[in-house]
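What you see is the complex with one protein chain gone and the rest in place.
After this line comes chain A, so read on.
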Amino acid sequence: MTYQEAYEQLTFLVDEIENEAVPLDELPGRIRQATELIAFCQQRLRFVDEDYQQALIQLQKRQ
């Protein structure tokens, strides 16, 4: 799954909960899904951040 896909799915889930369009029985499942998607997005951000920090260090070296 791509970050973009995860983010879009998460948005959809949250919209549904806010609009109370989820039947109560399905709520636990949705909550679990949303929590997983949030974790996925945050982890991706952390990876990219590390790459970015590395690139910054390389740049500083070249000055």
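Things worth noting here:
In this text, a residue touches a chain if its C-beta (ideal position, glycine included) is under 8 Å from a C-beta of that chain, and two chains touch if they have at least 3 such contacts; residues count from 1.
One rule holds in what follows: contacts and distances are computed from a predicted model.
Not every chain of the complex appears here, and the one that does not is recorded in UniProt as "Exodeoxyribonuclease VII large subunit", selected from "Ferredoxin family protein", "Exodeoxyribonuclease VII large subunit", "ATP-binding cassette domain-containing protein" or "NADH-quinone oxidoreductase".
Residues of chain A that touch the chain left out of view are 3, 7, 10-11, 13-14, 17-18, 20, 22, 24, 27, 31, 34, 38, 41-42, 45, 48-49, 52, 55-56, 59.
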